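A quick write-up on the structure given underneath.
One chain of protein is taken out of this complex; the other chains stay put.
Residue numbering begins at 1 within each chain, and the chains themselves are lettered A, B and C in the order written.
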Amino acid sequence: MLASVPPMGWNSWDCYGASVNEETVRRNAEYMAKYLKPFGWEYVVVDIEWYQPTAATHEYIPFAALNMDEYGRLIPAENRFPSAAGGKGFGPLAEFVHSLGLKFGIHIMRGLPRMAAHQHLPIYGSRYTCSDAANPADVCAWNPDMYGLRADTPAAKAYYDRLFQLYAEWGVDFVKCDDIAREYPRCAREIELISEASRNCGREIVLSLSPGPAPLERAEHLKKYANMWRITDDFWDEWPLLLGMFERAEKWCIHSGPGHWPDADMLPVGALRQCYPDHPRGNWTQFTEAEQRTMMTLWCMMRSPLMIGGELTKNDPFTLSLLTNKELLEIEKNTAASRPLCRDEKSCVWCAYRQDGNRYVAAFNLSEESQTIRVSPESLEATPRTAKELWTGRQSMDSALEANLGPHDVALWAVEI
Amino acid sequence: MLASVPPMGWNSWDCYGASVNEETVRRNAEYMAKYLKPFGWEYVVVDIEWYQPTAATHEYIPFAALNMDEYGRLIPAENRFPSAAGGKGFGPLAEFVHSLGLKFGIHIMRGLPRMAAHQHLPIYGSRYTCSDAANPADVCAWNPDMYGLRADTPAAKAYYDRLFQLYAEWGVDFVKCDDIAREYPRCAREIELISEASRNCGREIVLSLSPGPAPLERAEHLKKYANMWRITDDFWDEWPLLLGMFERAEKWCIHSGPGHWPDADMLPVGALRQCYPDHPRGNWTQFTEAEQRTMMTLWCMMRSPLMIGGELTKNDPFTLSLLTNKELLEIEKNTAASRPLCRDEKSCVWCAYRQDGNRYVAAFNLSEESQTIRVSPESLEATPRTAKELWTGRQSMDSALEANLGPHDVALWAVEI
Amino acid sequence: MLASVPPMGWNSWDCYGASVNEETVRRNAEYMAKYLKPFGWEYVVVDIEWYQPTAATHEYIPFAALNMDEYGRLIPAENRFPSAAGGKGFGPLAEFVHSLGLKFGIHIMRGLPRMAAHQHLPIYGSRYTCSDAANPADVCAWNPDMYGLRADTPAAKAYYDRLFQLYAEWGVDFVKCDDIAREYPRCAREIELISEASRNCGREIVLSLSPGPAPLERAEHLKKYANMWRITDDFWDEWPLLLGMFERAEKWCIHSGPGHWPDADMLPVGALRQCYPDHPRGNWTQFTEAEQRTMMTLWCMMRSPLMIGGELTKNDPFTLSLLTNKELLEIEKNTAASRPLCRDEKSCVWCAYRQDGNRYVAAFNLSEESQTIRVSPESLEATPRTAKELWTGRQSMDSALEANLGPHDVALWAVEI
Partner (left out) sequence: MLASVPPMGWNSWDCYGASVNEETVRRNAEYMAKYLKPFGWEYVVVDIEWYQPTAATHEYIPFAALNMDEYGRLIPAENRFPSAAGGKGFGPLAEFVHSLGLKFGIHIMRGLPRMAAHQHLPIYGSRYTCSDAANPADVCAWNPDMYGLRADTPAAKAYYDRLFQLYAEWGVDFVKCDDIAREYPRCAREIELISEASRNCGREIVLSLSPGPAPLERAEHLKKYANMWRITDDFWDEWPLLLGMFERAEKWCIHSGPGHWPDADMLPVGALRQCYPDHPRGNWTQFTEAEQRTMMTLWCMMRSPLMIGGELTKNDPFTLSLLTNKELLEIEKNTAASRPLCRDEKSCVWCAYRQDGNRYVAAFNLSEESQTIRVSPESLEATPRTAKELWTGRQSMDSALEANLGPHDVALWAVEI
């Protein structure tokens, strides 16, 4: 089963925005293979506008010329991805990533390039043109590149089928499709088309939908047609966004399961915003260590996919330790039915279940002050026999789940019943 | 811990409306003690308007004279509850119920009797009058008896404290407070007052809030101040209402836990509407046997409180078997973290977890046609070693969870991993 | 035709709230007869709670005992209206007002007294009781006295018919019915019942509906069933309220006409809040003279009914002059089709039409600074031959409509074409 556990990997957005290049991807893939692969990290994902030769930051340049083939399919900008020369697309880069024992992913925008429609380019292997498929009234609110498709036309189906066929030929294992997850109801049919194209392309491709928030009331549609989907707008290294994730995680947690994972977005850890020399928020995560523990714990408890946002080669020891906590990642892979037991303005407690009946319990301090949080046996409906805190490695003396926590910090116990 | 598992019992509403009397309560209590107590049923609850001498059906008579003491507290109508004569209130009836090894509950409306305010009756043990506590602008939309209280006044606190003191003296174990659970935000403070009065009255009293739907976004407030609360408007023996419960159960399931239980309302089984000779819907449940299995399974999987609505002494063998399925009631008492795995228009699958790591899996046919439903091992993230279907007692041959189900029917497996 | 021009008079609310008494009414009636009658002022209206013996200010005392006859009809509190002794009701007071050549009006609340329902009082001349007519779920949000009626019952019709019959016998010429004008859609039928009762009672009674804002989309229903209705919530001597009236006047102006008048509420001029010794807003209008001119001009241009709010006997010369500007009141009585020509944050221009084709033009300075406002002949679609400013009496030299206006002041020209 595709995505039988939540996908884990690295994505270029948080550090390189629209400007990622081949060297960067290779460097991060090598790091992942060496330091992270043993812990389950495997996807290397090239985010937005790899087809735009002049992209330099997180911003999009209106009316920029995009690199595309004669059928209106976007192909890598060769000035940024030299191995794509000679019409090889991402084939060589995917091959390199595969050679490291990893998987290769790319970002796409829903739709087709505007100029492909205006130029009436043919759709490969069909009698249609891109102008037959494109909807001139459907443009993305935040990116100027594409027209959405008229999903009820055979031209649209032909375009997406041929697009995924090309990506399958390149060796793509993961597609993050953007401008779509929160566009219900108008894009529901387009999601289905893309899902079908991905399933019929002859290669196993994980389908990830962005941006959030996807609508909760369409959870079953998302579970059926996608492997993961964003539950928030872009997540960054700001406490209010992390705090807000507790409510969203609570609403979505029952929809996590093999093959379909609500996605809390990338982990903004380590070296971020590398494409900006003087970004006001700096080039390193603004999260405290406590906040990073809280984030990793919540993401694993809710079984969100984990996509690292920082430049891996600049990781410091803390960041690396955060990403390689084996017992923590066990929760991500081998629990079920996790959920909050209680939540208020100051604290929150989550519980997850293991196959063997044992549990993980996380107590979060959401407040600005230190506080002691105690989880009662009654609320667990069970009496812990032993309990080990996984961030400190400390064994609880008397099976009491109680911790004194600094602001925004967390305690996470593996509990034997 | 009060209500450490979901309360189970009988309530007079579905069969007697506002007209229940002492003989009926005694008769049903005796039946419960004899046939149901061994399975965990214990609460006997007298529903609305036990203080109204002329109530005869489910309807309320505007401006009827209510029976109350000199402090504006409602007391039983003696023509309906003879043992209350001489100012004994529900004391003797509670004592009788207790003598059977059961618990005694009553219904109240939020607020105080309108005439107690117009007559300026004193509040017992205070310097206030009922007119100090009552809010003349706060009346219930569907019942003419009471004024809501001005929750920010000491008079209101005094009234509720003295009211619960009286009930504690009578021996009441359970209070179903009505006209309140869906009245957020305006009644939030009144809920707190009532909760405090119930906790400080010197007797353990389960607090149940009606009617629904209580607002999901106030789940934490409800968990803190009540033991159970309605998640729908009144539930009756109609398939659309049962079908609708699947969505509500999905939204509320993560909030079920020791001491706080989302309540899917009474079970309209067996002999209903006994106070009507010629009710258009008849005097027996309109649910098919399949629908009753579906209802019982969903209620137990979501761990809703279970309150039988039918006249117990008229139970037929099927109804009695429904209420005494020991393995089913095990789910109600000894699982955790139950939730739907998937749901669409035609079917739904739920899974619940036992302390020992084993599971219960329910497959519901929501459609009007027979269909085969199969639950894949992947969706369980585990491979069943054995599986026994609990409504038929059939052992699955090859651990496959698959059933051919008639319309609105259910299969429920106890699964060993 | 009843109310063929907008009714003009005095109302006790702004100066005496719920506490007005007989002596006050007589004193103000005498003043009106002497000083105001020649200018068209004629109604003397006793506002709310004349049946409540202990009312002392603008506030209502919950659960106070109301004075009513054996049929549940409110009658004057004799301690406040001595002439009502012996069951004479307002008969003697009405007679006195009529003797002065004036007309007599009273305020009522929609519905019947709560105690009349609880006591099951009979409805005069019918086989119904007040509890048959009253709706126990329908109470006013801001006054504790009454229950609304179940308008679809013959009991409700009987109650209102007999109520107006009593008032007609007393000699009432004007009824201001409260808790009704903004209660669409639920009170639409009750408005019709009251309207029919007033038209069938054998006496011409102007029907005024309060409080506002009445809904604009029900304008035609209001025009059909009432003679005047409030277009705002209570209006007081505060500039923001006066400023806000310009938008409301604009929306309602086309609905002014013989028999049906949108009502901008009482004129808070002169001596106000007389029932409070130490009211924080004092006992005299807070409006500047300019603001009072603006108010009077707008009310007359939009042809709102004019009801003086101040204690008449304390009028100073300015106040009296304001109320006796004969040319201004000519607009109230003898124009048609008035409307704004333009309106922005700083200024507004209105125009009204006379039978002879001549016009009135008002230029309002809505800003906090002095400014010169000029009204172009083009916007009038006519070239003025002469123009006279009515607040100053000044004749325009060259027919130009131009004025230098202080903050919140107005120029008002009678224009000959």
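Please note the rule applied: a contact is a pair of C-beta atoms (placed from the backbone, for glycine too) under 8 Å apart; a residue touches a chain by one contact, two chains touch by 3 or more.
All values reported here derive from a predicted model rather than from experimental measurement.
Q: With touch defined as in the header, list the contact partners of the absent chain among those displayed.
A: Counted over the whole complex, the chain not pictured touches A, C.
Q: Which of A:P38, A:G101 or A:P136 touches the chain that is not shown?
A: Considering all chains, including the one not shown, the answer is A:P136.
Q: Just name the one of C:L243, C:A290 or C:I417 that touches the chain not displayed here.
A: Considering all chains, including the one not shown, the answer is C:I417.
Q: Looking beyond the chains shown, say which of A:P144, A:G202, A:G282 or A:G406 touches the absent one.
A: Candidates A:P144, A:G202, A:G282 or A:G406; residue touching the omitted chain: A:P144.
Q: Since one chain isn't shown, list which residues of chain A touch it in the complete complex.
A: Residues 62-63, 114-115, 117-118, 120, 131, 134-137, 139-142, 144 of chain A touch the chain absent from view.
Q: Residues of chain C in contact with the chain that isn't shown?
A: Residues touching the hidden chain, for chain C, are 1, 4, 220, 223, 250, 253-254, 257-259, 336-344, 351, 353-358, 378-379, 381-382, 417.
Assume only the chains that are shown with their structure count from here on.
Q: Specify the contact topology among the chains shown, as one of line, ring, star, complete or other.
A: Topology of touching chains reads as a line.
Q: What is the chain whose Cα centroid lies farthest from the Cα centroid of chain B?
A: Looking at centroid distances, C is the chain farthest away.
Q: Rotation angle for the CA superposition of chain B on chain C, to the nearest 5°?
A: 180
Q: How many Å are there between the centre of chain A and the centre of chain B, using C-alpha atoms for each centre?
A: So the centre of chain A lies 43 Å away from the centre of chain B.
Q: Which whole number of Å gives the spacing of the CA centres of chain B and chain C?
A: Here chain B and chain C have centroids separated by 53 Å.
Q: Return the residues of chain B touching two or more other chains; collapse runs of consecutive numbers into ranges.
A: none
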